[in-house]
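With one protein chain held back, the other chains of the complex are shown just where they sit.
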Amino acid sequence: MLGAEEIRRALTRIAHEILESGHGADDLVLLGIPHRGVPLAERLAAQIARAEGDDRPLDQLAGSLDITMYRDDLRHNPTRAPSPTRIPREGIDGRTVVLVDDVLYSGRTIRAALDALGAIGRPAAVRLAVLVDRGHRQLPIRADHVGKNLPTSRSERVHVQLTETDGVDAVDIVRPGAEPGPGTEPAEGTA
Amino acid sequence: MRHFISIADLDRDEAIAVLATAEHMAETQSRSIRKLPTLVGTTVVNLFFEDSTRTRISFEAAAKRLSADVINFSAKGSSISKGETLKDTALTLQAMGADAVVVRSGSSGAAHLLAHAGWIDQPIVNAGDGAHEHPTQAMLDAFTMRRHLRPGDPTAGLDGLHVVIVGDVLHSRVARSNVLLLTLLGARVTLVAPPALVPVGASAWPCEIRYDLDEALATGPDAVMMLRVQSERMVGGGFFPTAGEYSRRYGLTTARAASLPDHAIVMHPGPMNRGFEIAGDVADSPRSVIVEQVASGVFVRMAVLYHLLATDSREGPR
Partner (left out) sequence: MTADQNASPGGTGPSPLLIRGGRPYGEDVQDVLLEAGRITAIGTDLEVPADAEVVEADGCIVLPGLVDLHTHLREPGGEEAETIESGTRAAARGGFTAVHAMANTLPVADTAGVVEQVARRGETDGWCSVRPVGAVTVGLAGERLAELDAMANSRAKVRVFSDDGKCVHDPVLMRRALEYVKSFDGVIAQHAQDPRLTEGAQMHEGVVSAELGLAGWPAVAEESIIARDVLLAQHVGSRLHVCHLSTAGSVDIVRWAKERGIDVTAEVTPHHLLLTDETVREFDAVFKVNPPLRTAEDVQAVRDGLADGTIDIVATDHAPHPRDAKDREWDQAAMGMTGLETALSLVQLTMVDEGRLTWRDVARVLSEKPAEIGRDEDQGQVLEPGAPAHVLVWDPRSVRAADPAEHASRSRNSPFAGIELPGMNRLTVLEGRPTVRDGLVVEQ
């Protein structure tokens, strides 16, 4: 559905949207949600830094936010191994946090991310950027920046691959029964 | 992982996974709000047939920081002291809807029995059973060693490290669990004890056994773990002539600690007999990680509860 070039263009657009909607890079923190939100946040941070001529190290602009301990479906799945949370040294208090994820689906991951964020600090504002919005929300959550809206049926899966994690940039829709390729992660589980 | 009874039930990947989760828990405990909602709505019962305030508090803190409700059920002042059996207690806990039971008992095998006798369906965590095992203590010891001696890599084991464990091996569940776990993670273990405090049959263990502490320390170990001398368990008596002789031969004195390599750490599962198995100065010295072990205990127990409870109980992990 999306190839490497389309993904690159989508991210560039999102990066500009983020800058236009805010007050510049100084107050921004991009936090990727593991696993594939993390490289996306780093790519966005790199583009934003380039656009702003910001020469701070990237880890001052981007980090990762693990939400495993805040999920509401832990008792319905095999044990999930948590991933690291890395918050830029200056923290998030009073800043604008942009949560970054690959696919927005039920909204439960983002709900968990908001809870996780609350334990870390008190941002001035929280925004959400996703590469793909596939619909079927179960919670009143929407994305501020969307790379592409992909209408799907519930039985389908959105299969995102990124160079950093999977060796290639691609987004596909996998129909039920079809064997997804390596590197697949079902977006947001089935909750 | 259905229960957490014995290190012997774990493979290396499982042990590393628990240590990695414990690192994650440690990271969350540096946040402004330390309580995680992970186990909200679950009830963890601390069933303690043996007095052990520090272990009970550690499990209680771990459960509460994961938002579980905690019920403490201790021998003293309860129906247990009125002769209620483990079986009746288990049936009671089952009926009350406990989601996990942390059990501490003076009887070897109590946790195993609770897990497998069919009285209760819930996950069981062994908080020490007789002289058999104390698996979360071994995990927190490995966690502490890893942080000091193999920092930075969440997938690291303890490969190549040399650990000397000193003291009352015969009565020590800590020693048994540590021998299993440290060797599982790739460390080399040397046990040092007076011969009467080494179990007959321990020669089959995957470790070296020595009777001379100074010889063992001269090999330059990376970590020295002193065991508590459990005088209350010295049934039959006469394991060593006097406390003084024990202390001279097997105590970690200031001079002995000074002979260790600079990077070596000193550990003790607590509670310590200062001046007996370990000199007070050594326990308070920079190379002592004894207080840190206590903090590690909470992280490791959070990780164990997470692995047992934050999962679909209908199937195992992975």
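Structural remarks
So that you can tell them apart, the chains are marked A and B in the order they are listed, and the count of residues begins at 1 in each.
We adopt the following convention: a contact is a pair of C-beta atoms (placed from the backbone, for glycine too) under 8 Å apart; a residue touches a chain by one contact, two chains touch by 3 or more.
Remember, it's a predicted structure, so these values are computed and weren't measured experimentally.
Across the entire complex, contacts from the unshown chain go to B. Within the complete assembly, B:S107 is the residue of B:Q29, B:S107, B:T183 or B:T253 that touches the hidden chain.
Here the missing chain is touched by one residue of B:A131, B:M145, B:I165 or B:V229, and it is B:A131.
The missing chain, though absent from the display, is touched by one residue of B:F59, B:F73, B:W205 or B:Y306; that residue is B:W205.
For subunit B, the residues touching the absent chain in the complete assembly are 85-87, 105-110, 112-113, 116-117, 129-133, 171, 173, 176, 199-202, 204-205, 235-236.
Definition applied: only the chains that are shown with their structure count from here on.
Subunit A and subunit B have Cα centroids separated by 39 Å. Every residue of subunit A that touches subunit B in the complex is listed here, in rising order: 66, 68-71, 74-85, 115, 118-121. Those residues of subunit B whose C-beta lies close enough to touch subunit A in the complex are 1, 17, 20-21, 24, 27-28, 31-38, 66, 154, 306-307, 309-313, 315-318.
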